[in-house]
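Of the protein chains in this complex, one is absent; all others appear in place.
And then subunit A:
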Amino acid sequence: MAQALNAALRDSLRADPDVLVFGEDVGALGGVFRITDGLAAEFGEQRCFDSPLAEAGIVGTAVGMAMYGLRPVVEMQFDAFAYPAFEQITSHVAKLRNRTRGKIELPMVIRIPYGGGIGGVEHHSDSSEAYYTHTPGLTVVSPATPADGYSMLQEAITASDPVVFLEPKRRYWTKAEVELPAVTEPMRRAVVRRAGTDVTLLAYGPMVTTAMEAAEAARAEEGREVEVVDLRSLSPLDADTVCASVRKTGRAVVVHEAPVFGGYGAEVAATISQRCFHYLEAPVARVGGFDIPYPSPKLEEHHLPHTGRVLDAIADLQWEEDR
């Protein structure tokens, strides 16, 4: 996926002279995850460069650049290191269109490697999506596959609204045969990754792989046909695709790494309850991290949702045989 994201940035820089990439260590180093590898060499210091070390500064100046018509793509080095930029993101990036009655448009992308599973010490593994999805005015997306990494990032860069682009860092090294330029489904649409009839798993970013594995295991172990929906866009939520699947299966489990309490899964569950109530055979279940600060590497395996927990949640969905 890292290479696909890199290719998307490269192709976007080629296609539009207004696109520029900046942040911490994105120049000569190519980013700590090498997502911007080679861009400074190919496009020069004007279009891909290291800024001073300050996230509020990075996002705040990107706002000014976007106001002037450029399309900045900025990198926050890790999820928890985007917090100094929170004020710029929530008070300005999200609101400038609204505050100026549509006069100011901010075509900018804030790329954030997020989530755990890489053995990072504290502040390197947060799932911060709910802070952003709770902020009207932001488009929040997260690719789960290399092809989506390429296609969604390109689309985010051409969008007229600001996009928080959450990259599942533990999936950076996921490999797939992808013909570039890849064009996948539109960025704001959810996608059915695996068809099934008994239950719908709803996941995004790093947990899509986990959901797919759980679906395989559920078939092998229980003979259940599990449908997996990759949400892709968290805000807006593609409720039509979600509800079409749940109406078909009658059962739903939302899976994410973030703590369950107040997490994004609550929004999905509420939407399903409201729109599919009469189709549901059981309450919508949520599988996520515990309600704790992200733990140290030696304990993260116990915190992160794994297939076993997804299977347990599926097993608890009031199946006929249990009644």
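Throughout what follows, a residue touches a chain if its C-beta (ideal position, glycine included) is under 8 Å from a C-beta of that chain, and two chains touch if they have at least 3 such contacts; residues count from 1.
Simple rule for what comes next: contacts and distances are computed from a predicted model.
J.: Can you pick, from "ABC transporter permease", "Na(+)/H(+) antiporter subunit B", "CRISPR-associated endonuclease Cas1" or "2-oxoisovalerate dehydrogenase subunit alpha", the UniProt name of the chain not shown?
T.: "2-oxoisovalerate dehydrogenase subunit alpha"
J.: Would you indicate which residue among A:81, A:279 or A:319 is in contact with the undisplayed chain?
T.: Considering the complete complex, A:81 is the one touching the chain left out.
J.: Of the residues A:29, A:176 or A:270, I need the one that contacts the missing chain.
T.: A:29
J.: Name, in rising order, the residues on subunit A that touch the hidden chain in the full complex.
T.: Looking at subunit A, the ones touching the missing chain are residues 24-25, 27-30, 32, 50, 52-57, 80-81, 83-84, 119-124, 261, 290-293, 295-299, 302-303, 308-309, 312.
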